[in-house]
Each structure stands twice: as structure tokens, then as C-alpha cells.
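Before I ask anything, here is the structure I am working with.
All protein chains of the complex are present and in place, except for one that has been dropped.
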Amino acid sequence: MPDSTFLDSTELVLNMGPQHPSTHGVLRVILKLDGEKVLGTECVIGYLHRGVEKIAENRTYAQFNPYVDRMDYVAAVSNGLGYCLAIEKLLNVEAPPRAQAVRVILTELNRIASHLLWLGTHALDIGAITPVFYCLREREEALKIFEKYCGARLTTHAFRIGGLLYETYDGFEQEVRTFCDMFLPKVDEYEELLTNNRIWVGRLKNVGILNADECKEYGVTGPVLRASGVKWDLRKAQPYSGYEKYDFEIPTRRNGDTYDRYMVRMEEMRQAVRIMRQAVDGLPEGAIMGKVGKVIKPAMGEAYVSIEAPKGELGYYVVSDNSTQPYRVRVRPPSFVNLQALDRMVRGGLVADVVAVIGTLDIVLGEIDR
Amino acid sequence: MRNLLKKIFLVDLFQGLWVTFRYQHPRNIYTEQYPAERPKVAERYRGAPRLNINPDNGETLCIACNLCALACPEALIVVGSERNEATRRKELTTFTYDTSRCMFCGLCEDACPVDALELTQDFELATYTREGQIWDRQTLEEGPRPTPYKC
Partner (left out) sequence: MADEQKPGGSEAPPPGKGEAAEQPKKPAADAAAKPAPPKPAAPAAPKPPPVMAATPWESDLARELKERFGDLVRETSTYLGQNFVVVKPEAAIPVLEYLKLDGDFDYLVDVTAVDWPKRAERFDLVYIVYSFSRNERMRVKTFIADGFRPETAVGVHLTANWLEREVFDMFGIEFAGHPDMRRILLPEEWQGYPLRKDYSIIQQDQAWVQANLNIESGQ
């Protein structure tokens, strides 16, 4: 592409968002353009800032639990798991095996729900309208299981510090199995629609490339990192909640472009089904609540616990001052860190690629702005 | 030759239409006729709050222990109580619950030692005023009265 056109155009500054549908929320990206070519970007975030970390300092440990669901509201269960694990680490307790297995099932189910919403909206951004209906149809089944289990579909508040509050309902295992059986062929169906679709491939291949070194440099995690060829998943690297018991693969790809990230997430959904099946088959009996007192008061200290959320490494750095309220809760949001690499990924590309790249980063603004 | 026949008789089109018509079976229709028919929500659904009363004598189950107010992250429950000199027990006088700030986390019903406060399957919480979102004891015991839908 020539650097200047025959019209000798000047640079154009274009505001994308905060009300642009393909920025997946209230993200504002200021694009500096030369014609269609992106010269640079600047992200303006914070429109959804609610001060979650400040709220945490003014709530008790148990009271803060529902708030974490409202950060990455697409994957509320994962948020809750990370928070509960962090406090459990501070208290030095562990959830009983049954609670851990149920946590794994629900977290993986949530991973599927999150990836389905990502797939549907990402395809919608690219111009494929059909997948979003299919994706939401299957996501609905997952949400129904959440609703039956804990009484809410989106902001679930499913886990409690030390284990679970709710015992599984009658027919839970059967429903999870039915979901698994139903869901696997559907992934193939989505792939039939998209994987070899010429428009899809044309829009995604070689767009927004981020190689492995750049990923590490920018601290990018999750499917984006794995699409660049780094076989790293916290569930394998530093297993939590009994993930070491399950047999699953970490899908990776080589190119690190938007298409590879799509492929990695599709494969991740299959692996999630695999984990869920194993967890349901080996669901142990027993208590669901660990030895945690009514008043949670960890000893003076600090801990950083992170989990593999659908979007990447979700970490909680909690400082306790031996009172009933956390002294400081820092959330390490995967979307926030991943979004930082946006500039690197779209620079030199076309405006339309920005949409594809934002879609593929799978950001949730509730988590970025907190 | 076969392909030509396929083209002439619009086989692809009919195959596609077959998919469409297959989903016309009442079994596959997803649409819920919402205001006319209320959808069935899960048993554990956390919806509108309710203060349970003893069905035998119509007295409230609440013992005014204030645990729900302490458990609430948003501090939206206010329990008023008064000591009854005759029975020497604390008795509930007022109970307000601000549903506009509620996030339906269910911590209050977990905290309740006598299962008096409960989040029910009722989900119709819309009101015309902000004040209408603050429920008093009567509303909590009898349930909200949403404007009925007329067909």
C-alpha cells in the first residue's frame, strides 16, 4: 500500500465507540487513519468504572463475593471461583472434593457459555449473522443449568468461600451429560458454517498477528497466547480445584492471527466438554463445604491466586489485615491486559481489521473498567 | 446428468425448506407467550423477596434478629423491632427492603435462621416510581401486585 494517495490526504482521526456495536461494550478507540490504513490507535476506557476494588475494602469477605460476578459478567462463575480460591488460600483451607468437582463442571460450562457468546458476536461483527442464533440457543441450555443450580443465569454467585452453598439438584448429572452429548455435534456445526467459509477465512487470516514473544512482552494470556504457539494454560501449569485429575489437551496454533484464535477457542470448547464428562462421571460424594467459620477473618498476610478464565489469566491479589474486611483486593483482569496489545495488532492494518481484532480479543468491558 | 436434474427440480431449495419446516413442529417452537403465559423459572430462582408468615396463625416467622440486614452487601434491609413486655421477646414492627438496589445475591436468605426471608420465583419487579421499589412489610408478606396484563 502506498504511503500517500494521489489525493495527498491528511491523517484522519476517527472515533470508534463508545457506542459502537462491535466494540462489545463501552470501549472507545480513537483511530488515526490514512485512508483505510490504521496508523495508530488509542483506547479510552473507564466508562463502566464502578470502583470494585474500593467496594471490596468496605465489604466483608463473603459480602464481596457477589460483586466479582459483575466484572466479567459473561463468565461470572470463573470470577467467583478465582475469588473463592484466593480467600481459601489466605485461610489455608481447601474445598472438599465434591465441591471441587462441581466447581470444575460449572466453570467449564461457563467457559463454553462465554466462548459461545464470543463466537456469536464475533461472527456477527464479521458479517455472519447465522451463528449468533445457534450460539445463543446452545448457551441458553448452559444458562438453564446455572439457573437450576444456583438460581441465577448470569450473575450466578454460585460458589461460597470454602466450598458450595447449594447441593446439586436432582438430575444435575444427567442434565450435564445431556448437554455434553448435545453440544459436541453443535461445535462441528459451527465449524461447518465458518471454518472453511471464504469470507470468514479472508477476513481473519493474517489479521492482527501477535507472535509468542510479543504476547509475553504484553502479558497477553488465554486463547490469544495459545494461538501464538505457547502451550500454556494455568489449569495445567499450576492446577487448581482438582484440574490435575482430568485429562485434557491444551489446543495451540502457530500463526497467532485472528483465525488461529478462533480455532483455539473452538477446540477449547471441545476440551471443556471432555473435562465436564470426566468430572461428572467421577463426581465424588461427600461434604460440599470446607471448614470455614461463619466469620471469615484470615490472618495478616497476602496471597495472589490466579485461574484460567475464558479470557486468560484472572488473578486476585488479596491483602488481609486480620479483620473481617479485605485490606486490599486487586483484580488482575485478563481483558484489560489483553486489550493493551490492540495497538500492536492493528497498526498497519485496515479499519475493518480493528473490528475483527477487538472481536477476537474477547474483551468484556465490565472487567476492563471494573 | 444427476446434477442437472437436481438443478431443474430445485432439490437444494427443497432440502433447505425441509429444514425450515422441520422446525415448525410445535415441539420445536421456542417462543414464550410471556405476559399471557408466565414462563416457568427454576425452583431455586432468586427473585422478589418475601417475608413468610406462619400459615396456621398468620403471624410472621421473622424473629427480628437483624442477621439479614447485616449480611446484605448493599445494606438495603432495615429491620424495625420492639420488645414485647408480655412475652419478653423482640417482635418485628417494620421491615423495609429496597429492591432497586438489590442484586439478588441471596446472602440475606442464607443468613436467615428461621427461613422467614426468602427470594421467590416471582420476577415481575417493575414499578412506575422509585419509591415503589422500596417494599414495606405488607408488600413483602403479601407479594407485589403488578398491573395485570389484559389480552
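By letter and in written order, the chains are A and B; residue numbering begins at 1 in each of them.
In this text, contacts are C-beta pairs under 8 Å (C-beta built on N, C-alpha and C of every residue); 3 or more make two chains touch, one makes a residue touch a chain.
Everything numeric in this text was worked out from a predicted model, so none of it was measured.
Enquirer: Which one, A:G208, A:G315, A:G349 or A:G366, makes contact with the chain that was left out?
Expert: Considering the complete complex, A:G315 is the one touching the chain left out.
Enquirer: Pick from A:H24, A:R70 or A:K89: which residue touches the chain that isn't shown?
Expert: Spelled out, the listed residue whose C-beta touches the missing chain is A:K89.
Enquirer: From the list A:K54, A:R137 or A:K205, which touches the chain that is not on show?
Expert: A:K54
Enquirer: Which residues does chain A use to touch the chain missing from this display?
Expert: Spelled out for chain A, the touching residues are 45-46, 49, 51, 53-55, 57-59, 89-90, 92, 216-219, 230, 232, 237-238, 299-304, 306, 313, 315, 317, 319, 321-325, 327-328, 330, 332, 336-337, 340, 369-370.
Here is the rule we go by: only the chains that are shown with their structure count from here on.
Enquirer: So what's the Cα centroid distance for chain A and chain B, whole Å?
Expert: Here the centre of chain B sits 28 Å away from the centre of chain A.
Enquirer: For the complex, which residues does chain A have touching chain B?
Expert: Touch residues, chain A against chain B: 59, 62-67, 70, 144, 147-152, 155, 157, 165-166, 169.
Enquirer: Spell out the residues on chain B that touch chain A in their complex, using ranges where they run on.
Expert: Residue list for chain B touching chain A: 41-46, 71-73, 103-107, 110, 119.
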